[in-house]
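Data block below; observations after.
Note that one protein chain of the assembly has been removed; the remaining protein chains are unaltered in position.
In this document, chain identifiers A, B, C and D correspond to the written order of the chains, with residue numbering beginning at 1 in each.
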Amino acid sequence: MRLSRAFNRSLWVFHFNSGSCNGCDIEIVAAITPRYDPERFGVRLVGSPKHADVLLVTGPVTHDMRDRLRRVYDQMAEPKLVMCIGTCGQSGGVFYDSYNLDGPVGDVIPVDIYVPGCAPRPEAIIDGVVKAIAKLERLEGEQG
Amino acid sequence: MSNGTKKGYSVPIGPIHPALKEPILFTFTMNGEKVEEVDFAPGKAHRGIEWMGMRRNPVQIVHLTDRICGICGVSHTLAFSRAVEQVAEIEVPERGHYVRTIIAEYERIQSHLLWAGVAAHELGFDTLFFLAWRVREESMDVIELLTGNRVNYGIIQVGGVRRDITEDQFPRIEASLRYYEDLLGKMLELFLHDTTITMRCRNTGLMNRREALELCTVGPTARASGLNLDVRQDSPYAAYGDLDVRAVMPEQYLGEAYGDVYDRIVVRLLEVKQSVEIIRQCLDMMPPGPVQFETKIPKLLATCKKAVGEAVGRVEAPRGEALHYVRMDGHENPQTWKVKASTYSNQMSWLKMLRGEQLADVPIIVASIDPCMSCTDRVTVVRDGHSDVMTKEGLHRLSVEKTRRLMQ
Amino acid sequence: MIVPSLLLQHAPALLLAVPMLGAFATPLLGRLGSGIRNAWAVLAMLCTLLIAVVLATEVLATGTIVYAFGAAAPHLSVPLDSGGIPIRIIFTVDAMSAFMALFASIVGFAVLLYSLKSQSRNSGQDGYYALLLLLTVGILGMVCTGDLFNFFVFLEINSLAGAALVAYRVDKGVAVEAGLKYAVLSTLGGLLVLFAIALLYGQYDALNIAMIASRMQFTLLDKVALVMLVVALAMKAGAVPMHFWTPDAYSMAPSAVTAFLVVASQASLYGIFRVVFSLYGLALDCLTVGWVLIILGVLSMFVGVTMAIPQKDVKRLMAYHAVSQTGYMLLGVGVGVAVLGNQDLLTAYGRIAMEGGIFHIINHAMYKGLLFLTAGAIFYRTGTRNLNKLGGLGHSMKWTMVFFMIGALAIAGIPPFNGFASKLMIYESVFLFNPLLSIIAMVVSILTLASFVKVFHSIFMGPKLPEYADVREVPAPMLIGMGILALFVILFGIFPQQVVDLLITPAAAALIDQGGYIASILGGA
Amino acid sequence: MSFLPSIPEILKQVLKKPATNAFPAKYLPPSITGFLTRVGEGKASIHPPIATPPAFRGQIIYDRDTCIGCKICTKVCPAHAIEFIPETKRIRIYVTQCISCSQCNDACPVNALHMSDVFLTANEDRYAESLIVE
Partner (left out) sequence: MTTMFGIDMLAVVGGIVAITVFGIVAGLVFLGIDRKVTAHMQARIGPPIRQPFRDFLKLLCKDSSVPENAIPWIFNGAPLLALASSIVILLYLPIGSFLPVFGSYGDLILVMYLLTIPALAMVGGGFASGSPYATVGSQREMVTMISYEFPLAIAIIAIAWRLSVAGIADPFSIGTIAANPVWGVAGPLGIIGFLILLVVLTWVTPAELSRVPCDTPEAETELAGGLLVEYSGRNLALFSLASGVKTVAMASLAVALFLPWNVSSFVALSPVVAYGADFAFYLVKLFAVIFFSVSIIRVGMARFRITHVVSVYWGYLAGLGLIGLLFIVLDTALGAGVIA
C-alpha cells in the first residue's frame, strides 16, 4: 500500500452486508446521521466500491455472499482498508454454529479493524474509524 | 425519450446495491427506463436460524430471535415467546405484558422513522433522511435506557421480560412522547406536502385492495391498500387487549386510499402517532407486580423442557404480521420452529408493484414495503425424519381463515 | 499565378469536360484492369478538383466568370454575332457557383477515394465509377450554368446518375425499388422544372437566367412557374414535406454514394436559391417567399429530427438528419430572403443569416458526407446497419469511431466543429427576425445531439460482441476518404471566420446582388 | 414555498446549532497519534461520546473470585462465548464472540458476571488480549 497523509483525511466507505441481522447496518447508517456526522472527518458513504477507500463489512458471511464479498473487495482501488463491524463478522457471534456460513469476515478478506459489539453503538463505529486512521498513520510511519 | 439501449435488456440490481440495505438479487428486464419484468432471488442472507434454534434452548433462542433482525427483533422474540408460552402454558404477569407492549411500540416508532428516512434517501431527499434519523435517536435513547442496548434489546424472555420499567424512568419516557407529539405535525407536512415527494410517490407502485389481499400482504403495506388488518386489533396479544388499538388506514388522513407508495408513507407516519398514544395508555394503566413468570433461569428451562405440543405466536411487527410456529416434544430444544416474517408475506407484492414502473422508482417501491431480508431468507426444515407437513397445513389453514375473515 | 492562361480561360468548360471524359473512358479502361481504371477515376476526380480550385480562385479574385461554349471569345457573354441576346450555352460562374463547385468536388474526391476500397468487393465497378463521375458532371453543371434549360439538362443527368447509383446494388430488390422511387420522383421534379421553364420561355422568349431576370414581370404565370420550381427543387433537396424519398434512397445506396447524394441534393437547394435570388430577385414579395422558406426550414428541422430519433437503421437515421439539417439552410437563407427588400435589416442580420445558411451547406456536405462514410465503414465490416444488432465496435474500429464522433459533434453543432460555426451564425442572426426561430434551432440541435449520442452508444460502446470479434479497422483508402472530410470539418470549425470571409461572404453577396448577376451577362444592365 | 415545505425549514436550521455530538473531536486532528499523545499529556481533551444509560450493556466483566464454577452461564450463553476451563474451574469469555446479551449475568447464581459501560473496543486484532476476559 502506498500510504500518505492525504489518504486518511478523506475516507469514503462502502457498506457491505454479508448476511447480517441488520442491527449493525442500521447502526452504520445511524452513524452517518446528524447526531454523529462522520463527514466531519471526511468520511462519506459511497455507492460504488470503485469509489471507496474503506469497506465496512457486517454479518457473518453467508455462503452466497462469500464470492461477492471477495469481488467487491477486489474491485476497490488500492490503497484500501477493511473494517469489520459487529461481533458476528468477527467470530460468527450468535450464529457461530450455522451450516451456511463461510465466515467470519477475516477468513475471506483481510480485515484491518474489528469493531466488536452486537450491535456496536454508532460511536463505537466512529471510534473504529479513528483507530483505523491511527493504524494508517502508524503504517505510514513505518513505510516512510 | 431517447434511449440507446437495446430493447429488453436486463439490469441486475443487488445483491449489493446502495438501494438495498440488505443482500437480495433483483433482475429487471427493462425497456428503456421502464421495468417490463421483475425477478428476485432472496436467500443471500440465509443463516439457518431455524436450524440453529432447534439446537438451542428457548432461553438462548430469544437472543437468536432478536438477531433474526436487528430492526424488529422484539417482534420476533415476542412471537416466539408467545408460542413457547402457549406450549408450556406459562402465564406472563400483567405488568410483563405492559412492558412488552411499550417496548414493541418503541420499536415501531424507531422502525417507522428509520423507514421514513430510508424512503427519503431512496427519493434522493437526504435532508429528510437526516431529519428522520435525527429524531429517531430520541426513541433509540429511550430504548437504550430501558433495555441497555440500542438494537437487539434482549429484553423479552420466555415468561415475561428481563427488566422492569421503573417509575423513575417514566419522566424520560413521557418527555420522548411529548417530543414526538410536537414533531409529528411537522413530519407529516414535510413528507406529505412536498411537491417533489408527491410527484414521485403518488400513483407509484400501485396495488389495489384486491391484489393486496390475493398476494397475502400484511402490515402497513396491506393497510395502505385499504385492507383493514392488524394483529393488534384482530387477535390482541400482550396488553393490546386492554388498549384501544384500531388499524391505521390511509383514508383517515386523506379520505381515500390509492394503494401507492404515498399511502404507505401516510400509514407509517400515522402509526408513529398511534404508537405514542399506545405507550401513553400503557404508562397510565400499568399494573404493579412482577414482570417475569420465573426469574430463575434453570427453573424456566425446566418448565420449557416439560412442555409438549405446538403453538403459533403472532405479532404485529412494524412491517406486518410475524408468525412463529413452535413445536415442543419434551426436550429442552424445540422440535420444530418456523418463522414467517412480515417481509416474507409482502415480498411477492413487489412483482405486481414493480412491473411497468420506471427504473428510477424501483428503489422507492422496493423500499415501500419496508423490506428486510434478514428474517425472510428461510428454508423449511425437516427434523428427525418428521416432515413438517403439519406446519404447512397449519399455516394454510390459518391463512385461509384469515382470508375468509377479510373477505366478509 | 502560373496556371497556363488557356486552362484558366477554359476552366468552366474543363470543369465539366474532365469528369465527363473520365466517365466515358472509365468502362473502356476497366477492360485494362481495375487498377488502371481506379487510377484513372481518381485522376479525373483530382483534376476536376484542381480545376474547381483554379476556377474558384479566379472567380474570387476577378469576379463572375462568364463562359459561352463554342464562342470565339468564351468570356463574352453576349457574343458579337448574336444581336444582343445570349444564345449559346452559357456558364455563369459567380462566387456562389464557384463555392458550390469547389466543395462538391472536394466531397467527390473524398468519396471516390473511399470507394476504391469500399466498392472493391462489388461487381460492376466500371459502371459505378462512370456513374459517380457522371453525377459529378450533373452537380457541377447545375451549379455553373447560367441557362435554365441547361440547368434542367444537368438536373436530369444528376437524377439519372443518382437513381442508377441508388439502385446500384442490383442484387438487392429493395435497392432497385429505392432507385426506381428516386428516378420517378426525380422525373416528376424534372417535369415540373421543365414545365416552369417552358412557361418562362413562353413569356420572355429566353432561357438565360440573367436575360429572364432582366425582363421579369412577375405575372401570374411567373408565380406559377416560381411555385413549380421551388416545389420541384425542394423535393429534390429533400425538404419537408417532400422528404419522403430521402430515407429510402439514402439508406439503400452504397454509403459512398449517399455521401455524394447529399451534395446532389444541395445542388437542388442551390437551384432554389438561384431561382429565388437571381431569377426573381426583388420582383418577389420577399416577406412571403421568405416565410415560406423559413416555414419549410423549421418544419424540415423539426420533422427530420423527430423522425430520426426512433430509427433503427443507421443510414435511415442519418437521412432524416439530412432532412433536418437542410432545414437550417432554408431557415438561414429564408430569413435573408424575407428581409431582402429592406437594406437596413439586411445589413443588420439578413446577410449574416444567409451566410450562415450557405456556410451550413458546405459544412453539412462535409460532416454528413463523413457520417455516411463512417456508416459505410461499419457496414463494410459488420454487414449490418441495424442499430440493435451493432455494438461494441469502439474496441476494434477506433478511427472510424473518432471520425464518427467528429461528424456527430459537428452535426449537433458542438464547438469547435464546423456545424457550430454555421449554426452560430444562424442563431445569432435569425433571433432578430424572430426570437423563437433561434430557440427552435437550438433545441433541434440538442435533439440532434441526443440522437447521435444514442447512435454512438449503440454502435461503438458496450462490451465487444462475440459476432464482431474479428472485426478490424477499415482499409486505409476508406480512412483517408473519411480523414479528408474530417479535416475540413475541424478546420472549418476552428477557422470559421477565414472561410466565411474567403468563400461565404462573396457567395452570399453574389446571390443577393441580382443586378450584378444580370450585368455580368448582359453587361451593365 | 408551500409546495416545498422543507425550504423554510432548512433555512431556519442553518441558524440553529447542529445536532452533532463532536466525539472524539470536532474535526479530524492533523494527526491522531499526536492528538492522543496530547490527550495523554492533558493538553487536549476528547469530547465524550453520548452518555450511556445506567443499565447499559457494554463489555462483559467477570469476577473470578466470586465465581463458583457452576457452568450455568455456559449453558445459557446464546453465542457460545463462554468457555469453561476444567483445570481451574473458572470460565473464559471471548469478547469477540459475546453479543452482550447479559443473559449469563441473569443466570449466574452468585452475580459474578456484569456488563460494564465500556463500548469503544475497536481493535486491529480479533484475538487481542483485551478481548478475552478471564
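Convention: a residue touches a chain if its C-beta (ideal position, glycine included) is under 8 Å from a C-beta of that chain, and two chains touch if they have at least 3 such contacts.
Quantities reported herein were computed from a predicted structural model and do not represent experimental measurements.
**Q** Please provide the labels of all shown chains that the missing chain touches.
**A** Per the contact definition above, the missing chain touches A, B, C, D.
**Q** Could you tell me which of D:Gln13, D:Thr33, D:Thr74 or D:Ser116 touches the chain that is not displayed?
**A** Residue touching the chain left out of view: D:Gln13.
**Q** With the missing chain put back, one of C:Leu21, C:Met461, C:Ile490 or C:Ala509 would touch it. Which one?
**A** Result: among the candidates, C:Met461 touches the missing chain.
**Q** Determine and list the subunit C residues touching the chain excluded from the picture.
**A** So the residues of subunit C touching the missing chain come out as 394-395, 398, 409, 413-415, 420-421, 424, 427-428, 431-432, 435, 438-439, 442-443, 446-447, 449-450, 453-454, 456-457, 460-464, 496-497, 500.
**Q** Go through subunit D and note every residue touching the omitted chain.
**A** 1, 4, 6-7, 10-11, 13-14, 16, 18-20, 22, 26-27
**Q** Hey, which subunit A residues sit against the chain that's not shown?
**A** Missing-chain contacts on subunit A: residues 2, 4, 6-7, 9-12, 34, 37, 39-42, 46-48, 50-51, 53, 75, 77-79.
Everything that follows uses one rule, which is that only the chains that are shown with their structure count from here on.
**Q** Cα centroid separation between subunit A and subunit C, in whole Å?
**A** Between these chains, centre-to-centre, one finds 64 Å.
**Q** When the centre of a chain is set as the mean of its C-alpha atoms, what distance in Å lies between subunit A and subunit D?
**A** Averaging C-alpha atoms per chain gives centres 17 Å apart.
**Q** By residue number and range, which residues of subunit C touch two or more other chains?
**A** Residues of subunit C touching two or more partner chains: there are none.
**Q** Could you tell me which residues belong to subunit B and also touch two or more other chains?
**A** In subunit B, residues 63-64, 67, 134, 149, 152 touch at least two other chains, as defined above.
**Q** Considering the complex alone, what residue numbers of subunit D touch subunit A?
**A** Listed in rising order, the residues are 18-24, 26-28, 31-33, 36, 49-50, 78-80, 94-101, 119-126, 131.
**Q** Tell me, which parts of subunit D touch subunit B in their complex?
**A** Residues of subunit D touching subunit B: 2-6, 9-10, 19, 50, 52-53, 55-57, 72, 75-79, 99-103, 106-107, 115.
**Q** For the complex, which residues does subunit B have touching subunit A?
**A** Touch residues, subunit B against subunit A: 15-16, 18, 21-23, 43-49, 51-52, 55, 63-64, 67-71, 73, 114, 117-118, 129-130, 133-134, 136-137, 140, 149-152, 372, 374.
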